Structures are given as structure tokens and as C-alpha cells.
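Before I ask anything, here is the structure I am working with.
Every protein chain but one is kept in place in this view of the complex.
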């Protein structure tokens, strides 16, 4: 069984899709060199006509991708820092996302926004440590946060093939992980959750790098409780069916995700569960604090991130009710 | 009892605060002319040295305000369209908001972002009809959405005086409203909800222009149910104490707000209520749909906005349980 | 030009009656720009337009019937009534949309040009229209750099009508437009935007150079809007331009100037043709149905549609 790293999986997805589909092209800073690892070798394989190093003009090249997409390309745009999405929020939320409805369906904008190294980078401080996927979900941009190499491969493939804009976040804390792969890699549909572990007492919904954390916690708690762990894989759209079935069955919910608490992804899951899924006891969220800005010093950085201990306590708390 | 219009209230707040505090200054497009009504007469009163017409450089003038604030000013920045917040999201969320923590408290950024005409403008279509306050709440920028002229006055005053960045949304659908005022206008603390109508059966949390809608619905339903209507007034921070007391008492919650459903303000209220306030029955949200883009044709525009009918049905539904 | 003028005159009336909701940004006075530029555009060339887009869209060949129906919010409109004045588009004709955000179209045009070259459509050009106000918008300046850097076939057309709403250009712009554009390596020139033949000549040179692979061009067209920034301005009674200034520009009405160059009989014939077209458009738009409000979210996504309702 070959081992596949998370970065290699993203790289492979780009490589395969570029080979399969002439229209796929890549824009971003230092993408020819492959600075983030994800685009390594692609310029050599496909030429600098399709893998394009851009100047530091995020706004213009994001909308350039929009124009190219309308004109028939399938651009992938790489951003070196998650907070660069703030810089191009207008271009994504107000231009690319809206084009299809505003033109009455004349054209859509099949662009993939790729964000390697999202979330805390351990010591990169306030402006390099955000995890802003909830913002994209709020405005309605399809958004994936793959938790494993094979999901990274499959979701990126689907993102590129989707006729709408899709954002793909690759959390920093997963970039170094690997997975044994048996069988072929394949596309993973957007909006399909993955149940990583079945359980009967409580449903844990975990996102991105917190999926392995949740699995570890579930294993550690195995004697105490039967914990179901579900990864929604895309934070928008959400696979409400899979989540709903699980939560209705267990009646208990803990959601752990790495965005700010206020109006974050966790809020949406808890709210929908409360409205629709017949919770037996109040749900719990584990998240960053409201309005979090990640401090530089490592111990302060870590103090603000959701972790295994907090999750364990949250699970125990909902089981106690 | 003099009558005060919503626009006049905002204008008066600026006028009073500029008179009281030399440091207050205004940046924005066409603010000398007072195109949106809010800054009318201020350039005449205080000079174009303090009321500054800017070119169409939203990003630069938003951060210019940041620099000026650090240097001791109290800038108010007016944006002509709510979606211009997307354009300056980097400057607000990643610069102004983070400055205090990142510098270890050396300085903060007392800027007010004023957004007149937020939400649908009835026929202004996709790019002029958003209501993006939940985005600011998610990143942790203090955000007010006043529902009445006196609250508009009082919240804008507090926003200007607050040492942190604060956004103030003035919904289009309120801009033409008026209120009879008795007594003096005064500052309204950020983070203090206002209970507009007391009730015992269900708590309705309503935001902005949906506050009068909720009050009307509550009155119309008076024979059926006793509806408490609370306006949080600031969507961040939220006055959890007032909301919590009410919801714990009624055990029933409907939240109506004009942002997209997914990860919106309604999600936060419903999630927190489910977690902490002992709901007797599942809560309900009334909002825009997920990922909404407002179409041009009026009947399509209106179809996507939360309204009295939807609220009535939601209230009846939670009462039925 | 006559078509645009008459189309807009009709729109002004309909904005007052409320048939057209949301108002419009009238292009009246600036017609020579769109018409002069479009004289050199082919169907597969791409344009991106602005909030003041009717002229660009019609000059590029959009059907006046469907353009008007769009403004009426009809399902027969260019955008099926979903876009209205500020988003009118006809992607099949290379019209990638008016745009409600100043400057936002410029990089989209650059993207279209990039794609054309990538796809081997070497002769194709992309035109980005924008106003003088947009020259202070970061994304436009970034777009200049990308186009010049990659030598893309883009014509940037700056309609300098002297104002960004109430802000006179000299209070919005340091330096002058041509010099600014040249600083980014664009081949830049200025032209009298009130003379359709002058615009056509300058644009012709620029478009030909773009098609010949000689990189992006910039054309500043000095022009003037005869009306307020937006129809709502008339209601507000605001005023920031002095009468003499307005009069000096209306005296240079591009339609009158062009009419003077034509044989009166020819001009009359054009007028009659246009009148018929407008009448046809009005009839078409007026008799077109709206959309079912249950379909309000149609077209939100082209792929999987995950949206839940708001209540």
C-alpha cells in the first residue's frame, strides 16, 4: 500500500486534472517554483502558459480568473495566506459568486480557490493564522476543508470540475500528514459527509485537522462512551442528511471546528441541529473564541485553538445531561 | 414632541460628536455634499479639513483612517454600498481589528465604519442589496444595527466614542422612518439589547428593520400569544444576559434577521440559546436563504427577504410544539 | 448613438413611473465613446462595462428589446430579469456584464484576453470600460500591470466625464490619466470623447494594435454626462456642476455633431429606424411576463444546488 501525503494528494489532483482537462490552469504567487508544495512540478509538466506566476495583485488575478473562467478556462487560484481571502472577498463574494444568478444563468464561474496552510501556523501570529471558511460559507461559496490525503485529492478534483466557484482549505496542521492508500483515488462529491467512526451515544462533527483529533478523543473515550465522528468535508454545502440521521439517532451533538465562535460553522451546525434534528440534550461547540486574533507566542497561540482536551470535556458534558 | 427621522438622527450624532470632540473627522465619497443624507451640512459646519471627500479608493482610505486613528483622530468612514465592506475586509478585519492585540495593547483603532442603505434597496440588484453584518460579527468587529432613530443616534455616538473599530449599519428600509422623541437623546451602550415589547409565550429576537416588522406581528398575534420582542441593537457583542433571561423564561425562540441563513446572526442566537438557555422547544430562524444573491425584479427581490408572514408562521410553529 | 439616446430617454421616463425600478445611471452625452469603440469590435471580442452600461451593451450589439425587457424586470430580459441595469450582460455576444462595483470589470476583461490568447484566438481583444473615478481604484491599477506585463490584447477605455458622482476629477486624481496609465507600460492616448469619429479613429488604431499583438492600450475619452449621476439625483435636487459648464458640454452633443456630418435625409432615415426599434422594444418589454417569485433563487448555482430557504 503506497503512502500518500496530504500535499502530494493535492499536487496529484492538480496533475491529473490538468492532464485530463486542457482548460485547467493555475494562477498564484510562486506557483512555478511550487513554494507551498502543492504546485510542484506542474510548470515543468504543463508549461508556464498554464501555470502562471502572478505579481502580488491578488484582487486583479482573482478577477482575472473570473474572466478567464467565463471565457472557458477552469482556473485554480492559489493563495499563500488564508487571510488573503479577505483581500479578495469582493472579487469572490460579490463578483464570481454572483455572476450566475445576476446574468440569469448565462454563464457561471468555475474557479477553484486553493488555500494551503490555513489556520494557525504556530508562531506566524495574527495575520497568518486565520481560518476563514465560515465567511465563505455565509456568502454561499462552496467550500471544502479536507481532513485526509484521499479526501484532499477527491475534493480538489470535484472543486475543479464544479461549474461554480469553490474554495478548498488545506489546514497547516494536516500538510505534513500521510495516509496509506489502497485502491484508486477518486473524486469526492461536494456536500457528502464522511462518517469516520460509528457510535451510538453522541455525534461529534469535526472539521479539517480536528477530524484526527476527534478520532483520537473518540478512541480514548471508548470505554466511557460510543462516539460517532463525522467529517462534513464541505462546510458549504453541508450534508444535512448524514448529519441529521446521526444526530437524530444519538440525540447528542458536539461540534468542533477551528473558526471563531460567533457566527461560525459550529453555530450553524448547532442551530440546525436544535431546529431540526431532535436533540435530546443541549449541544456543545468547541471553537476559537469570539473575535479571536492569534497571538505570536506559541503558548498563547495554542491557548486559543480548539483541542482534544476541550473536546473531551465537551463530550463528557453532553453525556452527563 | 419633536419628530426625528432616522437619517436626521445619524446626522445629529455626527454633528454633536464633531462639536464635542475635535478628533472626530469623516472620510467617504461625496460626504461633503452629503449624498446619503447622513453627512449633510457637516462640511459647512466643520470645514473640508474634517469632512473629507475621498476618491474611489476604499481600501486606501479605510487604512488611512486606521493610521489617523492610531495618530489620535477618531475617524468615521462612510461607505456608499454595503458590499464595499467586502472590498475593505482586509483593511478592517486583518488590520484595524487586529492592531490592538498584535501590538500588545500599545494602541487601538477607534474608527467607525458607517454603512447607510444596507440590505435590499428594492431594485438595486445583486451587488447593492447585501446585509453583511454577520461577517463582521464573525471576525469580531463590534457591529450595531440600530432599529429606531433614537437608537441610531445613541449607537452611533457610542461607536465613535469606543476605542475599537465599530461598524454601524443603517438599513435602507429604515432610512425613511421617524420617531417622536421626548426627552434628550443619549448614547446607547454597545452590547445592550432593548426589549421593545414584553411577553411570556415566545421570545422574538429581531434585528434592524425587522424590529418594527416583529412588533407589528406581535401586535397582530396579541390574541393568540404573548410575544416578547427584543432588539439586540448590536449584533456583536450580543447582550446575552437580556436575551438569556427572556429565552429561559419563555422557553421559545424565533430569531429574524436579514442576513443569509448559513452561519448568519440567526445561527448564533439559535445555537447559543440551544446550548445555554434551556429552550423548551426547538427554535426557529427567519432569514435570507443560504448564499442568497438578490435578483433585480422586485417580486424576486422581495421573495428572498424575511418578512412578516414568515415570522408569523415561525411564531405559530414554535407555539404549536 | 441615436439608439442609445432614445433608449435612455425612454428609460428616464420609465424610472419616473416606476416601471424601471432602482433607477438608472444615464449614459446620455457619452454615446460617442461606446459607439466609436464598438465600431471596431467583432462579435467574439469581449467587453466589461460599468454601472453606466446601457451604451456599452447596446453598442456591442445587445438586442434592444431584451435589454429593455431586462430593465422592466421581465423574464425575457437579457438576464431574465435577474440583473437589471447594473448587471446587464449578454455573454454570447462577449458582453461580460455591466457591474455595480466601480473598476471591477477591468481585471475580468484582462482574464478574457488571457483566455483568448491561451485558446489561440489571437485576433480577439477585450475592452474594459470605466470612468475617471475608477482610476483611483486599486484593482484597476493592478489590472493595468497584469495586462502590460503579459502584453495582453486589452483596450482600457477611460470615460473621463469630469466627475465621480460629485467629485471633480481634479479633486480625485493626482496627475493625469494618460500619464498614470503610461506609468504602467500601457500605450496611452487621449481623445475627444464627444466626437464619434475621433473616438472611432483612435480606438481603431488601438484595437488594431491589440490584434496585432502589440500589447494593451489605454484611451482616455474626454466626455460629459448630460444628466445627473443617477436618476435619483433629480429627485434629491442636488447640484454640484455649474450651469455654464453643463451648457458648454451639451453644446458639443455628439449626436448633433454627427448629424451635421450626414445628409439630412440619411439622418432622418436613421431617426425613423431607431424610433421603430424603440417602439418595438417598448412593446416587447411591456408585454413580457415577469418571473414566478418561487424561482427567485434560480441560477444561483450552475452545479449542485445546496441552498436552504430562509424560513
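Lettered A, B and C in written order, each chain numbered from 1.
Assume a residue touches a chain if its C-beta (ideal position, glycine included) is under 8 Å from a C-beta of that chain, and two chains touch if they have at least 3 such contacts.
Everything numeric in this text was worked out from a predicted model, so none of it was measured.
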>> So one chain is hidden, and I want to know which residue out of C:182, C:232, C:246 or C:277 touches that hidden chain in the complete assembly.
In response: C:182
>> From the list B:34, B:55 or B:208, pick the residue that touches the absent chain.
In response: B:55
> In the complete assembly, which of A:74, A:98, A:128 or A:161 touches the absent chain?
Replying inline: A:128
> If you put the missing chain back, which residues of subunit B would it touch?
Replying inline: 25, 49-50, 54-55, 57, 59-73, 90-91, 94-95, 99-108, 110, 140, 142, 162-164, 189-191, 236-238, 240
>> Which parts of subunit C face the unshown chain closely enough to count as touching?
In response: 136-139, 141-142, 144-145, 148-149, 171-175, 179-185
> In the whole complex, what residues of subunit A lie against the chain that is missing from view?
Replying inline: 29-30, 32-33, 35, 53, 55-57, 59-60, 81, 83-84, 87, 121-128, 261-262, 284-293, 295-306, 310-311, 313-314
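Operating definition for what follows: only the chains that are shown with their structure count from here on.
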> Whole-Å distance, subunit A centre to subunit B centre, using C-alpha means?
Replying inline: 30
> CA centre of subunit A versus CA centre of subunit C: separation in Å?
Replying inline: 38
> Can you list the residues of subunit A that touch 2 or more other chains?
Replying inline: 90, 94, 101-102, 140, 236-237
> Could you say which residues in subunit C touch two or more other chains, in rising order?
Replying inline: 79, 81-83, 87, 99, 101, 138, 297, 300-301, 306-308
